[in-house]
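Removed from the display is one protein chain of the complex; every other protein chain stays in position.
Now for subunit A:
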Amino acid sequence: MFKNYLKIAWRNLIKDKTNTGLNVVGLSIAFAVVILLGMAAMFQLSYDDFHANVDSIYKVVRTEQTPKGPKAGTVQPAPLAPALYAEVPGVKRIARCVEDGTLALYNDKEVSMDIIWVDQEFFSMFSFPILNGNDKNPLENLNSVVVTKDGANKLFGSTDVIGKTFNLLVNGQETPFTVSAIADNILPQSNLDFQIAARFESHNEYNESKEAWDRQYHAVYVELDEGMTASVFEKSSEPFIDLHYEEGINRLKRDGATADENGRFINLKLVPLKDVHFAKFKNGFVEVSRSRPYLIFGIALLILFIACVNYINMSIAKTAKRLKEIGMRKTLGAQKQQLFFQFWSESLFVFLLSITIGVVLSAVFLNDFKSMFNTQISSELLLSPVFLVGLLLTVLVITMLVGGYPALLMSRLGTIQSLKGKLESSGSNKVRNVLMVFQFGIAILMIVGTLVLWGQIDYMRNKDLGFDKEQVVSFPLNGKRNSHDMVELLRDELSGNPDIISVSGSDSNLGLGKDGGRSSSGIGFEYKGRIVMTNFLVVNHEYIQTLGLNVVAGRSFESAGDSLGVVINEAMAKELGEQDPLISQLEIDDGVFYPVYGVVKDYNFTDLDREIAPMTFFMSRQQNLTYGFVKVSPANMANSYAAIESAWKKLEPNAEFLGSFVDENIDRTFKQEKTTAKMIASGSIIAILLSCMGLFAMSLLIVSQRTKEIGIRKVVGASVTSITYILTKDFLKLVLIAFVIASPIAWWAMREWLQNYAYKIELSIWYFVAAGALALIIAFLTIGTRTVRAARANPVKSLRTE
């Protein structure tokens, strides 16, 4: 019997090639998209899942009630971790981590590498498998390091390097370290990323900071005892906080901060390791949001939905052609179930074919997909049991629903009616219309999303940030030389070049450079009886002029000798609350007062999702510069860049030059937005394409069903236009309804998304109008070709065939 079903299914599919083709193509594309997007989302959701202890490891976050509202911070002071371990019950292991870049020296080689400075327990807490060497306690000695396979190859050119010694630049000094173990490469879905792991105690800050509760510079991870929960731990850490942060709490009280609902000013919160990748600390709370992977899943499901709607609609529409068969089979003794299985097996056929093509397509486009959307998914994920089972279940459920619904409708038709070829069609038309409204609603939603996203990205790219981003090259000072000397040497080296305007440096980059490093530092100090917080930037004296910042009051730094004062931005001036900020004296070091030389106009030194915060520029040779900045003239920019590079090569022959223009760096900071926009854009193109395929197939069927009507109307004297209008208007009406439904949803969703940005575009009505018009035009073109042809056909012919 089943063989018979298959045979008939096959013949039916072959007979109606256009329809089957459209269905298979649509479903295959949809399946391929679902597989790729599904993998991307799964990859995101699997962050840090590979650690065996993932469920008992937490990142420690400190929340503070400041006079300006709550603040959350993930950087902690060095004494916190040992004290927590000793004084608060429930801690199994604890590790401090500083992720950093470093210069590693081996023989003549100088290599910039990613390093993590951690406590001994690190490798017992986290599952970074040791391949070779001391796997019990790889960081036993202060000068032991663990190197990953990649790191070893980069530095030594081999992985057989246990016991070898090399130097790291710590505080400008070459310090020897010995490789005690080789670790496997870090998985892409790991938040902690490093090539070298060294002891926390060897970090250059440690000796100054080990007793200082007010210097915060590293993250803390705890692993709790079995049976200990995060909330119990948070509760039992309260007396500990009250003890160690007494001074801070008193200061907050004095400055007028309001306590939280529990009457507390400072709390420790634990963020589960699984959530760390998705956690934001923006408004002083820990917010865990997995919206991005879910958005990707959502897009995948919507596209699948559209393809399924096509299938359902076409199957139902095709019922009309098969009424006779249904009736005949029933008179020959077919029961409902048997008919159901017959029609369902046809669907199964189409779905199995489509899923096979879909899997092949996704494998073919995997690499393009990865590079286009910057995701790290691998084909291994495609073969993982979870994914396969999930896929199989999805296909099964979809085949049941999507194939089952039309099959159910068909098998329930009355025998006599179907034999007579009569179809009570109003019911299924309603279903069809609702489904098509959904389909176009989704397409419109995605088009609006794409337009708004591009709008916002365009806005961010072109916004005047308050500094000169086009003409400034930035590069990490990753060489062996002292960074201050290096800036001076570069300035001398480039001084003869008329296209080089100025050279400077600071301890933080603008945007994201080629090295991918980002950092910021801040300080708080007493000013007239209260705490003032400010961002803090160590600069070379030409920094302000190099970036083209506007000095609105006072003066800029004038020479290297100007290191006894500071320059602040307008936000900082406001924070100080002085009529004339130039008279302020800031007590940045205990007992040392720094006058304010000048005030610069506010500029966006962080991403555009944040308001401009107070900023203080400071010149000090004690603290290293980490990035160089060179301003070039607008002419011959490529030559100027080459000149900078060759000057660099001359001064630091062994270090890599990673320069880039600051506007490129800024572009890199909204890589994620761009990827999301690309994803939604591709999603909406596919959604529109699939919807149109469905629409096209429907118009084919409708036209063929209404051939007689068209013929009669023409004989009676209807014009081509009026017939086209009659055939088209029903569909266009659906698109309009879809627009009316989708617009408010799109408006709400986009407004929510724009809330993330401090600087954002207005949600103008034109985004929606454009999306609606686009959908309407595309729909019209799709149906139009068919309907016009039908309307122009010779009526005698169409009537004769009836």
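Here, a residue touches a chain if its C-beta (ideal position, glycine included) is under 8 Å from a C-beta of that chain, and two chains touch if they have at least 3 such contacts; residues count from 1.
Please note the rule applied: contacts and distances are computed from a predicted model.
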item	value
Missing subunit (named according to UniProt) among the choices "Acetolactate synthase", "Glycine/betaine ABC transporter ATP-binding protein", "ABC-type lipoprotein export system, ATPase component" or "PDR/VanB family oxidoreductase"	"ABC-type lipoprotein export system, ATPase component"
Option from A:Gln335, A:Ser519 or A:Gln672 whose C-beta touches the chain left out	A:Gln335
Identified contact with the non-displayed chain, of A:Lys15, A:Lys109 or A:Lys282	A:Lys15
Residues of subunit A (touch criterion as defined above) contacting the omitted chain	1, 4, 8, 11-12, 15, 324-325, 327-335, 338, 415-416, 419
